[in-house]
Each structure stands twice: as structure tokens, then as C-alpha cells.
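Here the complex is missing a single protein chain, while all its other protein chains stay put.
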Amino acid sequence: MKRLQEIADKIRGRVVGDGRIFISNIASIQEAGQGDITFLTRYSFATQLSDCKASAVIVGKELAANQDVQNIIRNMVVVDNPALAYTEVAEMFDTPKHKEPGISQLAYVAEDAQVSSEAAIMPFVHVGRGSIIERKVTVYPFTYIGENVRIGEETLIYSHVSLYNGVTIGKRVIIHAGSVLGSDGFGYTWDGTRHRKIAQLGSLVVEDDVEIGANTTIDRGSLGKTFIGRGSKIDNLVQIAHNVSVGENSIIVAQVGIAGSSSLGRNVILAGQVGVRDHVTIGDNVKAGGGTGITKDVAAGSNIMGTPHMPHREWLRLQHYLKKLPDLFHRIDAMDSHTRVTATATRQAGGNPSSERGEPGAHEVGGGEAGYPRVGGGLPSEGATRAPLMEKKLVQEEKK
Amino acid sequence: MKRLQEIADKIRGRVVGDGRIFISNIASIQEAGQGDITFLTRYSFATQLSDCKASAVIVGKELAANQDVQNIIRNMVVVDNPALAYTEVAEMFDTPKHKEPGISQLAYVAEDAQVSSEAAIMPFVHVGRGSIIERKVTVYPFTYIGENVRIGEETLIYSHVSLYNGVTIGKRVIIHAGSVLGSDGFGYTWDGTRHRKIAQLGSLVVEDDVEIGANTTIDRGSLGKTFIGRGSKIDNLVQIAHNVSVGENSIIVAQVGIAGSSSLGRNVILAGQVGVRDHVTIGDNVKAGGGTGITKDVAAGSNIMGTPHMPHREWLRLQHYLKKLPDLFHRIDAMDSHTRVTATATRQAGGNPSSERGEPGAHEVGGGEAGYPRVGGGLPSEGATRAPLMEKKLVQEEKK
Partner (left out) sequence: MKRLQEIADKIRGRVVGDGRIFISNIASIQEAGQGDITFLTRYSFATQLSDCKASAVIVGKELAANQDVQNIIRNMVVVDNPALAYTEVAEMFDTPKHKEPGISQLAYVAEDAQVSSEAAIMPFVHVGRGSIIERKVTVYPFTYIGENVRIGEETLIYSHVSLYNGVTIGKRVIIHAGSVLGSDGFGYTWDGTRHRKIAQLGSLVVEDDVEIGANTTIDRGSLGKTFIGRGSKIDNLVQIAHNVSVGENSIIVAQVGIAGSSSLGRNVILAGQVGVRDHVTIGDNVKAGGGTGITKDVAAGSNIMGTPHMPHREWLRLQHYLKKLPDLFHRIDAMDSHTRVTATATRQAGGNPSSERGEPGAHEVGGGEAGYPRVGGGLPSEGATRAPLMEKKLVQEEKK
């Protein structure tokens, strides 16, 4: 419960309306009710403002000047940067995730491990030999900390995290449930009869202020180290292979995979499901759209898309032309019959076309008028509804 | 051990042969032996019927009328819907996954948590403060249940599941091992010097009769909630981001990723590895093929494919034309030389072609006859075998 003025002070905003009212929570514009503060974006303004039941609204300067906004909202806080203001207010209403210091009697801590008396070790945690856990760290249940692991102060580790031997985690890091850090890189040598495992002797270093999502996997180096730079944020189900290096403040969205020894610069953004080949260097400030397949080095500042990746503008252009491809075939057919007729006419008129060898007939293009292929491109003849790749038995069985 | 007639009654089928024989198990047509019941599909009929050693076979009406089937199978159960019949018989031979009620002495249950006396809490389970576990729930080892979690009756939670604070799970839900529910959404604001975490204050609601596969991750809402509608089925390694809403009875196959605030209607099917952009609305009954990249809203009932997604028919058509693309280039080359020759002839004959500006020569197309590019498209010159994206050091090292 905070007064509106108190919130405004915190976010360096100006109250328009009554700063003395009490605010009990933050909510989205659709869900906000009596006692809630919400926030207005250009998008929600257009569609949802009139139904807003919030007691107060955070608004950017531009929208605050709008007459409709002024008519509808009784209490607002006007700020320079609404996104940042929202972030700061959300923090005010967040519940703490760190726990009271102490080691649960249900935890296992190796004798020579060093756990700060200010750290919180919850039930069913395993801390291996030689590991060091600094002050204000919280470790949730079922987290496995191997040998000689180091965890910096104020770090928060949720349940079921695995930290293999020798992993180093910085300060104020957050690791979500189920992530595996420091597992073996994927490397084998064919010795003539079998894939022989290459021992993965390297380590993993995660710098300060990194956040790692749920069920993400980051392998240790084969030699040397895998490295996640300060302030980078990694989403769920991401795979980062051995000896990858991620620069500072990069953003790696869910289900991205980065193959061995590739390196990302600073402030790189890889959208969801991007794949990065091994031994690729990606410069600072690169942005890759969802599903991009990065197959070779990318210059700093590039916006890329597609597989293999290309400049985003080029990809847009390609999509544009791909849409017109069926038309092009028809057009060529028409031109071609022209050309042939013209050629004939020209020949009759004295022309001398060098060759007609290899000139395809118009009827080759999937049936002419229909413009629809008789045989599909990689999907079975049972038709679209049964088709999807990986759709598994399910749909098949429904169709029986 | 059940009599064949008993099985037939259960599945509303008609016995042809001896209903008194005993059936001890169900098996596939290749693996079935003495005492087993199996089932015949159009596919297995063609290839595997003659080798069938099963004591009895479930058959649809159409196949049951086939003379070969009648000659080979001594005991069959004829049904209207073989897929459903198979499902029902498989249930008869399934082993129970729920455990006897009781809380293991090796579990940790917070004092104020409410666990039904009819629930089964196995060893090494953590139940946090304020959580409620209803009757006939079974929780397998190493599952972490945070604070104020609610789990509805008859729900089955396998090992290593993480349920963050405040998650609500309905009745008869099944959650497979390693899934993480209610982790923080992936949201940050750049404050000028760093990515500042946006507190994720929302929740996650999973309705009745949902099944969630292994190592899947579903984030909580940033505000408001992430929502999985009644009867939906989610496979392994799926990522569902904050504030996503999934309608009833939808099917989400393995490795799908759905970005923040997108919503799926009812009976949607997303095949494996589909990616869905943020803030997209997908209508009821949409079917997306494997690997589809969904980049904007999709109308109800659409069958879609490709990245960016398009109607499935259009995608098939595009694949058809892409296959013909190299030919097209050759054809154009031929036409082009025609046209130029014709133009010349025409000019000689009195024609007046307006311009030859920008007309490319035939030799531009990757070497003429060969039709094969000298320099590959995104893969290194070492050649195809070394090429695959993310193939990692492995293949490289083998090649040395």
C-alpha cells in the first residue's frame, strides 16, 4: 500500500490528480480495478482506455497531452520513459525471492565447502567439495552444486539447477529452474571403430548480472572456457555449446542454439529458435530475427533473417519475390509462346534465331491455368490436415 | 488376463471367432505373440498381416470384410472406430501411475500447506507454504512445489517438476518429468546502461485435463496470467512465454515455441518446432505444419506452413515452383538469346526495340550447362559433408 505521490517520486514523475490516494497493486489496463495503478501505451490507448477501472495511470508525456486521455483519467503520473517507470513500479510491488539466511537440515553440504552465513540453502540442496557460496545467495531445493563451484553474492538459483564441477557464477545472477550449466561439450573422434569421447576439460564462467531461463543448457569448454558476459540475458530452453563466448548485455531468446566455439559480441539480440553454426563470429549489436540460421560471420550492427542468414532487407525482398514466383512462371509461359510465335514470324520475316534447343514448353508448369502442382512438395498425398512434420501418430490416428 | 468377449464388450465390438480365449496383453502387429491382442490398420494390413502371431485382432468394419483378412485371422473383434477401440484396450492393460495415499517421511511439507489425506507425496518432494494439494493427487520424487500453489484432484505430477509460487493446476492434469511451470517471463527494459529486469508479477493457470510433456517450460504472466485451456495437450521441450493463452483441446507438439502474449484458439494443432511470434492471435482449428514460423494473426480454420507462414496450399505451390527455379533460369537464358536475336532480326526487318539497357547475359547464370554454382550458398567451401549448421567440432575433428 503506497500513496500515489510516493510512487511518482520514485519514478521521477508528475502527478496530475490526487497524489494522496492509496495504491495497493499494479495491473494491466484490462485487469486493473479499484486501488490499482496501471500504465498506458499507444496500443492500449487506442483500444482499452475507455474501459479502464484503475485508480491511477502511468502515462508518457505525449499521451498525457491528449484530450481524450485527460478526460478519462482522473489520476495520472506523467513520466519521460513509461517503460522504465513501469519496470520501477513493478519492482515496488514484487515479492522477494531471496530467503532468510541459513542452511536447511535437509540439505547436504560437503565438509570443506564454504557457505556464507548470510546465504540461504533450502532443503534438498547438494553442495559438493570445495565449492564456495558467497553472502546473500539463495539456492532453491533440488539444486545440485558439484565440486569447486563458485557462486557470487546475491545470486538466486531456483530449483533443479545443475552446476557441474568447476563452474563459476558471478554476482546478482538469476538461474531459473532446471538449467544445466557446465555439462560436457559434444565432441568425439572417430577412431576407426567407434566415436571416442573427447574429454571436456574446460570450464564455464557466467559473469555478473546474467539471467538464465528455465531448462537451458550451457556446456563447459573442451579446453579453455565457455563464457557468458556481464548483463546478458538468456531465455528458456536455449543451448549454448562448448567454448561459445557471449558478449555483454546480449539477449538470447528461447530455443536458440549456438554451436561450438562461436562468439557473440555485445548487445547482440538473437530472437527465438535462431541457430548458430560452429566457429562463427557475430559482431556487436547484431539483431537476428526468429528462426534465422546463422552460417557464417556477421558484421557488427547487421539486422539479419532467413536460412542461410541474409540482411533483413534482402530477406524481405526475397519474400516479396517469392510471393510473385507462381505469377512469374505464368508470365514466362505467355512470353515464351510470344517469343516462339514471334521467332517464327521473324523467321518468316527473315530472322535467324540461333537455337531452340532446351526450350521448355508452357505445359511444363504444373498444369497451366490451375497453377497448382499435382504432386505436393514434401508432404504426403493424404493432404494438408494430416501433413505436419512431427505431428506424430496423433493426427494420424484421429484420421482413421 | 481377460477373455476376448470381455474386451469386445468394453469396446462395443463383435467377436468373430472364439470369444472365450484369454488375452494377457496388447502388442503391435509385429511383436504380438500367443495370448496377445493386436490391431490392424490399412497400413499394417498390406505389409504385416501374414506374419501376425497374435491370438486376436481388432479390426475396422471395412477391413473385416476383406477376404484375406478373414482367411488369416482366426479371432477378431470388429469395431466402428479402431483407433478409439485401441485406446480403450490399451487402458485395460495399463498399469496405474498413481500411488497409495500418504506423505513420505523423506518429503518436506511446510507446516501450513494443506495436503489431502488421499494424496500421495513420494520421497524427496518439497511442498511450500500455503500450497494446497487435493485428493488423489500423486507427486513423484524431486518435485518442487513452491508457495501458494494449488493442485486439483487426481492430478499426476512426475519427477523433477518445478511449480513456482502461485501456480494453479486443475484436475486430472498430467505433468511429465522436468517441466518448469511459472518461471519468470523474459522481459527487460534498457535503462540506458543495462537491461533492467521487469518483475514478473502474474501467474499461471493450467485447467483440467491438460497433459504437459517432459522438460517443457511455461512462464508466468508479467501481469495477469498465462493460461492453458481445458483438455489441451502439450508435448516435450515446448516453450510457452508469459501471458500466452492456449484455448481448449489444442495440441502443441514437441519443441514448439510461443512468444509472449500470443493467443491460440480451441482445437489448434501446432506441429513440431513451430515458432509463434509475440502478440499474435491464432484462431480456432488452425493447423500449422512442422517448423512453421507464425508471424502474424491466423484466421480460424487455416492450414498453414512455411516461414513466414502461408496457406498450406500456397506453400505446396511455392515448393513446386522452387523445384523448377533452376530450369526457369536456363529457360530465360534461352529465351533471352532468342529475344536478342529476334530483336536484331526484327530491327533488321524494321522493328524498333525501345531499350536493351540492363539486360543480363546468359553467362551470368552460374556457368551455363552445369547449372551449378561455383560458390555455395552459405556453406563453407570444405564441402557438404562438413557443412551442417551446429554440427560442431565433432565433424570437423573427424575430418582432420
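Letters A and B name the chains as they come in the text, with residue numbers starting at 1 for each one.
By definition in this document, contacts are C-beta pairs under 8 Å (C-beta built on N, C-alpha and C of every residue); 3 or more make two chains touch, one makes a residue touch a chain.
Just so we're clear, the structure is a prediction, and the values are computed from it rather than from any experiment.
One of A:49, A:269 or A:282 touches the chain omitted from the figure, and that residue is A:269. The omitted chain makes contact with just one of the residues A:13, A:257 or A:283: A:257. If you put the missing chain back, the residues of chain A touching it would be 41, 60, 81-83, 108, 124, 126, 142, 144, 160, 162, 164-165, 178, 180, 183-184, 186, 188-189, 191, 194-199, 201, 215, 217, 219, 222-224, 235, 237, 239, 241, 251, 253-255, 257, 259, 269, 271-273, 275, 277, 287-293, 295, 303, 305, 307-308, 312-313, 315-325, 327-328, 330-332, 334-335, 337-339, 341-342, 345-346, 348-349, 377-380, 389-394, 396-398.
Within the entire complex, the positions of chain B that touch the omitted partner chain are 26-28, 30-31, 83-84, 86-87, 90-91, 93-95, 106, 122-124, 140-142, 158-160, 174, 176-178, 185-190, 198, 209, 211, 213-215, 222, 231, 233, 235-237, 241-242, 249, 251, 253-255, 257, 259-261, 272-273, 275-279, 290-291, 293-296, 307-309, 319, 322, 325-326, 328-329, 332, 335-336, 339, 342-343, 346-347, 349-360, 364-366, 371-373, 376-379, 384-385, 387-392, 394-395, 397-398, 400.
The rule is simple: only the chains that are shown with their structure count from here on.
For the pair chain A and chain B, the distance between mean C-alpha positions equals 20 Å.
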